[in-house]
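Removed from the display is one protein chain of the complex; every other protein chain stays in position.
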Amino acid sequence: MKKLVTILIFALSLTTTVTAQGFLGKSEVHGSFEADGMYYHADKDLGITDSLINGNIFGFNGFADIIYTLGDFSAGFRYEAYLPPIAGFDPSLDGQGFPYLWASYTTEKFSFTVGNFYEQFGNGLVLRTYQEWTLGYDNSINGIRIIYEPTKGIILKGVYGTQRYFWAKYAKNGRGVIKGFDGEININDVFGSLSDSKIKLILGGSAVSKYQSDQNPFYKLPQNVGAFAGRFNLGIGRFVFTSEYAHIINDPSAVNNYIYKPGNGLTFAGSYSTKGLGIFAMFKRNDNMSYKSDEAVTSNALDINFLPPLIEAHTYMLASMYPYATQPNGEIGFQFEIIYSVPKKSKLGGKYGMSININYSQMNDIARERVNDTSFIGESGTMGWKSDFFKFGKQIFNRDLTIEIDKKFNRRFKSIFKYIYQDYDISTILGHTGDPNVKANIGIVDMTWKFTSKKAIRWELQGLWTKQDKGNWAAALIEYTVSPHWFFSIADQYNYGNDHTSERIHYYTGSFGYTLRTTRLSLTYGRQREGVVCVGGVCRQVPASSGFYLTVSSSF
Amino acid sequence: MMKKVLIFSLAILISGFITAQETKQGSKLPSVNIKTLEGQTFNTKDINNNGKPIIISFWALWCTPCKKELNAYNDNYEDWQEETGVKIIAVSIDDSRSSAKVLPFVRGKDWEFEVLLDPNSDFKRAMSVNMIPHTFILDGEGNIVYQHTSYYEGLEDEIFEIVEKVAAGEYESGTK
Partner (left out) sequence: MKTRYIIIAITLFAFALNSCDKVSPPFIETKDYCNGNKKILIEDYTGHGCVNCPAAAVLAHDLKEQFCNRVVILGVHAGFFAKPNFDNNPLFAADFTTPAGNTWDTFFGNSIMGNPNGLIDRVKGPTGYVIYPQSWATTADTLLLEPAKALITISNDFDDGNSTLSTTIKTEFQENVTGAYKLIVCIKQDNLVAPQKNNDEEIGPTPVIVDYVHMNVLRKAINGAWGEYLGNSGAVMMSVSYEKTYSQVFPAEWLPADCKVVAFVYNEASKRVIQAEELSVLD
């Protein structure tokens, strides 16, 4: 069977490229592919004694996504294969099939989709289905979606269906069925007299409900769990304010230990933007906001809503060592950022100007109190806890201060300087129970020297200094690029400050890649750090690995 | 199983190279509702530059090569516009983690081109974009004549060469 499918995909790939020339005249075909393969081998220093990770010598993740369009009608599918999933991906992904299959009819005022689809209501606090290939995350709804725009400025959406859960087909009394409705009104468009006003206002509201039959023998579970949200987006001149408040009626589940308290969430963001200066501030609070299709699932799947982590996303090697993950049962925090461009030709800015970026963000636990004298905080089968809305709890989950300076010295030479201070609750977030918060100073220098119009060398030096967890790290990277096709790079992360001398290991990698328009191929060889991923009360080991990693991707 | 994996990867590689070389019939933009920086709904069918070329580039705040590419375009934008009348539209795929930060960031960096928000990757998906940065060049009739993924220093020169040819009506889709 698998052989047949592989041959089918091979044939399909060739035929679609051929038919892309003029199938039925007015219709079009386009799509994208990616294949990621990882081949492991033994590595004594990392403690890997054989070449098997989870019993496999290699991992393979691949997909092919095709879209057909003919006038107002379009349809498509995605074929996915994890044979087996690469180390670090949820093992339940093992297998292959067509998890995404859809057809849609869209006109100016009306859109009707049947099959799998991705949709977001507002900021996603009550409903967001999306796909993230690099994380192996896909919670698409399989059902129907209707979008209707009765007049300019009013958009109504209705959705109905069940969510994807790896490869498991939907079974009666299995996971829940979702129904949702969202309405958005653009006040300036609806009331024509206001269309030129300096004040721009958009209002929106959503109502979502999931139905799952109560199969739990010990808890009386609500079969229909409703969630509501209201939002606004207000622009006044240079200021923009946006906010969304969500309320879940009661969703006792394995994630919150079967408590019956309602969930509430609030995000509020404001910004001031003018030429050369941007100021941003955001406040966020989640209290018991986990909302999944199935009350028994705690892994990273079947989320109906989306709770974004409110911190600066770091991409440099050592800056992403301690990543924050949203705590759905409760968190409260804020973020503040200034982006400023020092003008060109000024003393500090020089000929090309300079960009300064400062960000401070903090997330704490919420302050919880016992509901009454007989129940503990978080005790199952009770109302859980009471919590003052704006009060910060004592435990700091994460806070960081980031200062970044981008400067171009001359036509050939530019650099980025970055400093981060991070205070990270490794015990709660990564499940290293009992470990104290990691306090780390991180410094990064990233320089690029363009020595011809097409060739450039970029190098990075990074350091992470901390007294906790594994101690100090140093990292370096050199990358040579030849536009528009080639890149070569080598990098190393060295845990030089580890208390155990045997664990002072170099995690080196070497890679090169070739790009031809939209086709990209890259091959990496080296070591990857190990980790323990703890999601919803279950810890999974992501083994350290050593070997080859090949990625091929293309779109047409 | 290994053999099947290799066959699959080979299929992709071959298809990718074939499609990259062959002349492709220009396709127009799909109709997707995304948002402007002020939060207003915007339909991609309304992307228009009065018969002059358009560059559409997908990026995100967390994508460093994307920001480098857009900085390079920004440095040259005035000259490019004077010569060809090209319009650059940068589509951010930042989701609600950071989409509210895109406006102050773009103003703070003093980027002069138009920026749109695609918070649930609807436009990205409809354009079959996989990895970012991914840049498209459209001709005066709104047909996609060129696309490229990844950014290397100096790529902006090649992009501009193509835009010049497109503006002069001399560019044949599929060449280069």
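Letters A and B mark the chains in the order given here, with residues in each chain numbered from 1 onward.
Convention: a contact is a pair of C-beta atoms (placed from the backbone, for glycine too) under 8 Å apart; a residue touches a chain by one contact, two chains touch by 3 or more.
Just so we're clear, the structure is a prediction, and the values are computed from it rather than from any experiment.
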Task: Visible chains that the absent chain touches, using the contact criterion stated earlier - done: A
Open item on the list: With the missing chain put back, one of A:Tyr148, A:Tyr421, A:Phe488 or A:Phe512 would touch it. Which one?
Closed with: A:Tyr148
Open item on the list: For the chain not shown, which residue from A:Gly71, A:Pro91, A:Gly192 or A:Gly237 touches it across the whole complex?
Closed with: A:Pro91
TODO: For the chain that's not shown, point to the residue among A:Gly270, A:Gly381, A:Gly471 or A:Gly497 touching it.
DONE: A:Gly381
Open item on the list: Just to verify: which one of A:Ala42, A:Leu135, A:Ile199 or A:Ala296 makes contact with the chain not shown?
Closed with: A:Ala296
Task: Residue among A:Tyr160, A:Phe336, A:Phe392 or A:Tyr508 touching the omitted chain - done: A:Tyr160
Open item on the list: I'm checking contacts with the chain that's been left out. Which of A:Ile57, A:Ile249, A:Ile338 or A:Leu550 qualifies?
Closed with: A:Ile249
Task: Contact set of chain A toward the excluded chain (per top definition) - done: 54-55, 91-92, 109-110, 146, 148, 150, 156, 158, 160, 165-168, 171, 174, 179, 181, 207-209, 211, 215-226, 249-250, 252, 254, 258, 260, 296-299, 376, 381-382, 431, 433-435, 500, 533, 535, 537-541
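The definition used in the following text is that only the chains that are shown with their structure count from here on.
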Open item on the list: So the centre of each chain is just the mean of its C-alpha atoms; given that, what is the distance between chain A and chain B in Å?
Closed with: 21
Task: Contact footprint of chain A on chain B as seen in their complex - done: 1-2, 4-5, 7-9, 11-20, 22, 24-25, 27, 30-31, 33, 38-41, 61-64, 95-98, 100-101, 103-110, 119-122, 125-131, 134, 146-150, 152-155, 157-158
Open item on the list: Touching residues of chain A toward chain B in the complex: what are they?
Closed with: 2-3, 6-7, 9-10, 13-14, 16-17, 20-22, 28, 30-35, 37, 58, 60, 62, 64-65, 67, 69, 74, 81, 83, 106, 118-120, 123-124, 128, 130-131, 133, 155, 184, 186, 200, 202, 233, 235, 240, 242, 267, 269, 271-280, 282, 306, 308-310, 313, 315, 337-341, 355, 357, 448, 450, 452-456, 458, 481-487, 513, 515-521, 550, 552-556
